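Take a look at the following structure, please.
Here the complex is missing one protein chain, while the rest keep their positions.
Our next item is chain A:
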Amino acid sequence: MGKIYSAEQSKNYNYKVSDSTVKFLLDYSKALDVMEAEGIKFESNLN
């Protein structure tokens, strides 16, 4: 019975998101700044 439920999951889509999406995430990470003041964390984007 387990095979029935895992059948859909095992479809091989072989899909990867585009390089531009990955680049956006890496740029976003570099630009993200997290500051902490009086126990509260603030995030700001330096772009």
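Heads up, the rule we're going with is that a contact is a pair of C-beta atoms (placed from the backbone, for glycine too) under 8 Å apart; a residue touches a chain by one contact, two chains touch by 3 or more; residues count from 1.
Heads up, the rule we're going with is that contacts and distances are computed from a predicted model.
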Choices "GNAT family protein", "Acyl-CoA/acyl-ACP dehydrogenase", "3-isopropylmalate dehydratase large subunit" or "RNA polymerase sigma-70 factor, ECF subfamily" - which one is the UniProt name of the chain not shown: "RNA polymerase sigma-70 factor, ECF subfamily"
Touch list for chain A against the chain that is not drawn: 1-2, 5-6, 8-9, 11-18, 21-22, 24-26, 28-30, 32, 34, 41, 43
